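Complex shown without one protein chain; remaining protein chains in place.
Order as written gives the chain letters A, B and C; numbering starts at 1 within each chain.
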Amino acid sequence: MDTALVAIVSTGAIGGVLGVVIGVVAKAFAVETDERIERVGELLPGANCGGCGFAGCADFAKAVVGARALPGQCPVCSPDDVRNISQYLGIEAEQKEKRVAVVRCSGDCANTVRTLYNGIRDCRSAVVVAGGAKGCDHGCLGFGSCANACPFGAIEIRDGLAVVHPELCVGCENCVATCPKNLIVMVQASVDVHVYCNSPEKGAAKRLVCKTACIACRKCVKAGEEGQMVVDGFLVRTNYENPPTTDLVEKSQCPTSALRLASKHAANEYQGAAK
Amino acid sequence: MPENESSPSIRLPDPAKLVVSNSPHIRSGQNIPRIMFTVVAAMLPACVAGVWFFGLAALEVLLLCTASCVLFEELWNRLTQRPSTWKDGSAIITGILLGMNLNAGVPWWVCLLGGLLAIVLGKQLFGGLGYNPFNPALVARVGLLIGLPEIMTTWNATRSMGADVITTATPLGMAPGAVEIKQMLLGNTGGCLGETSAIALLAGGAILLAFKLIKWEVPVAFIGSVAVITGIAHWANPAEYHSPVVHVLSGGLLLGAFFMATDMVTSPMTRKGALIFGLGCGIMTSLIRLWGSYPEGVSFSILFMNALTPLIDRMTIQKPFGYVAPEKGKVA
Amino acid sequence: MSAMKEFSKGLWKENPVLVLMLGMCPTLAVTSSATNGLGMGVATLCVLMCSNAVISAIRGIVPKKIRIPVYIVVIATFVTIVDFVMQAYAPTALYEALGIFIPLIVVNCIVLGRAEAFASKNGIGKSVLDGLGMGLGFTLSLVVLGGTREFLAGGSLFQVKMVPGWTTDFMLMTSAPGAFIILGLFLAGMNQLNIRKAKREGKTYTPPGLDCRQCNICDLGGE
Partner (left out) sequence: MNEKPRKFKGGVHPDDSKALSASKPIQDAPLLEKYTVIMHQNIGAPPELVVKKGDAVKKGALLAKATGFVSVPLHAPTSGIVSAIDKCPGPTGLAIPAIEITADGSDEWGSPFEPIADWRQCPPAELRQRVADAGVVGMGGAGFPSHVKLSPPPGKEIDTLILNGAECEPYLTADHRLMLEQAEEVVVGAAIIARIIGLDTAIIGVEDNKPDAIAALEAVAGRYNVRVQALPVNYPQGAEKQLIYAITGREVPVGKLPMDVKCVVQNVASAVAVADAVVRGRPSIERVTTITGKPVVRPGNWRLRIGTPIAKALELAGGISEQPAKLLLGGPMMGIAQRSLGVTVMKNTSGILLIAGDEVSLYTSEPCIRCGRCVEVCPMSILPATISQAVENKRFDWAQQLNVTACIECGSCSYVCPSHRPLNQHFKWAKVEIQSKLRKK
């Protein structure tokens, strides 16, 4: 039984000595870490979309723990997430409304004049050539720069038009800056009525190139309550401070169907709606 | 305020049919198939020489290899639902090159296996034409050499060696002094079916150079450095080492230097890079031939330099016209 | 989670070799034949089960700071035992073929990884099942890889000739490059299957631990 004895004694001795070493090292090189950062990081969605303005979720967690940012600044967090984080850190949970992206154009291939284009299939590159080869200088080119920038797959390119799916959009704003035509705006998710046109040209000029442009006929302005739809040059826009209800679309009988419900637009219910 | 009305007799363009695209609006007319089929034409002399010296077996190997490469290219494209690409000619080149790199007497399934290795392993797995880091034909050759060393190192005798001689050695495998230079120039020696005839290979190389399909730096640096290094070795010990003439004319050196090291996809883009590439190939080949365990090192050295190509490309980024070095302490 | 799930996840969903990509060193080195793969797999399986059981049992008393040395000691003990057992009872050819890779199970990522990620957080029963599942997954992968290489090299399986006329060995498959090629093809196939499956279910597939959204190294994002 010598072997067993030697094994036990030697293993025990080495273990004892190394244990002392580990103890000393642990004391000497002890690092203070704030475990709250890790915990907050776990509570965050981990999308790393950068929508909060920080370099990823870990950086944001650090900022939240260091009271440099509020949990609600995360565009992806659900209200529940925000409440959990706030509860964990013992801070007041602020009210936060979900914001989603809207692409202000309804000119898909069927409804617009387009020129034959041969080149790189990317909006930011296509604008270098003939402004993007769409009849309307201000419309969506449909090459999908925004869809590629979306980490959540919330933008679909359908028949040459970028369409946001509001239920998938978390409001990270990654798409906003990529659009060379500045068509994408962030609005409250609760508002469903939008004017899907952003061309400042005259109505007649717009009608030449697009069947679904807003021609500023003001039917919607009259159909809604005072101040719900505002006129901006040759364009009508939703007043997001005082948004109209969803029945406005039905009531106003928009002649070009530029006035749309985001939910129905996403579901492709306006196909061929233009007269 | 577009003015589109015009007098009826004069016809004007229909704007709806105009194409917009970025400049330039004219092209030189060059395209990939044209390049590839010119290369095929340049390989023909060596192939004809191979068939002349090794008989119809050589033709069979060449055709089988080409067919198998085209077959696997098409199969892969079908499998991965990509557009068919065999018509661009690159698979045909790979097939012919592979055939030229085989002994005329290899069994049919070796050709098939070579096609699989070349097209699937050497090219398509990396993303197809333009993305492969290694020369596909060489991947197949080396794969076969490692996998089937006996088959790959048995050499058919040429027809003129007599009916009773079935196999022979390559000049590199013979003792120095036993080699006939004239037969090597013609191609009447043992070896892979496409690599023996120096004259035919030089003719093909001349075609490639004339059509500006290869950079002269690669073959010149490759062959030159082999000649110099083996020359020094031969001068130091003529009994052990072949003369540089034998080294240059034997094995796959000419084939490799003109047809494989110059492969556009896997060699550097700049002329300086091409020079470094050729030198590297030459040095590696000489080292393997003189002191390595294989008698032949052309394929290994080209594959090795293929791996270094991205690095060489990085190293040889040229300065633009009117380049001024950034001032010190200032970040460019 | 049911016991069945603990056991079966190692076989496919979290297969240590083909999905988690752990234990690459023995995988590449010993899979020149199905027999070698089986031997290596079974040895690892034994170590994995035993060490998982013991580590799970002592998980409450080991201080967090010295858990790694303790795990290593436990694992090393079982590896030594397995080494002795194999030396005594396994065919000599097999033992010699596996060589250094048996002692090296001590630092096999699968064993240490399961100890750290699973056994130290779960009960003994679950841990043993996990070890069994992972070990079987590992064994299966090695046998399949080894079998494929053996078959492609000479048309045989477990040293039995399957294709009678196959006389010339294709040595590329039994050499190191062959290991990489076949492993790579298996990984590609595995990913392809999972991607297809995810697509059918309307999801995007990301291998566990390789979710692009968790990492900001490249700016590709998304898929």
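Following the convention adopted for this analysis, a contact is a pair of C-beta atoms (placed from the backbone, for glycine too) under 8 Å apart; a residue touches a chain by one contact, two chains touch by 3 or more.
Since the structure is predicted, the reported quantities are computational estimates derived from the model, not experimental observations.
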What chains on display are touched by the one that is not shown?
-> A, B
Taking the full complex into account, find the residue in B:Thr153, B:Thr168, B:Gln183 or B:Thr270 that is in contact with the omitted chain.
-> B:Thr270
Check each of B:Asn22, B:Asn77 or B:Gln183 against the chain that is not shown and name the one that touches it.
-> B:Asn22
Hey, which chain B residues sit against the chain that's not shown?
-> 1-4, 6-7, 10-15, 17-28, 30-32, 34-35, 88, 127-131, 213, 215, 264-267, 269-270, 313, 317-324
In terms of residues, what is the contact footprint of the unshown chain on chain A?
-> 115-116, 118-120, 122, 124-125, 128-133, 137, 201, 205
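FYI, only the chains that are shown with their structure count from here on.
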Which neighbours do chain A and chain B have in common?
-> C
With chain centres defined as mean CA positions, report which chain is farthest from chain A.
-> B
Whole-Å separation of chain centres (CA-atom averages), chain A against chain B | 50
Could you list the positions in chain C whose residues touch two or more of the other chains?
-> none
Per the touch rule, the chain B residues reaching chain C in their complex are 113, 121, 125, 143-144, 146-151
Of chain C, residues touching chain A in the complex | 65-66, 69, 73, 204, 213-216, 221-222
Which residues of chain A touch chain C in the complex?
-> 11, 15, 18-19, 22, 26, 46-49, 55-56, 148-151, 153
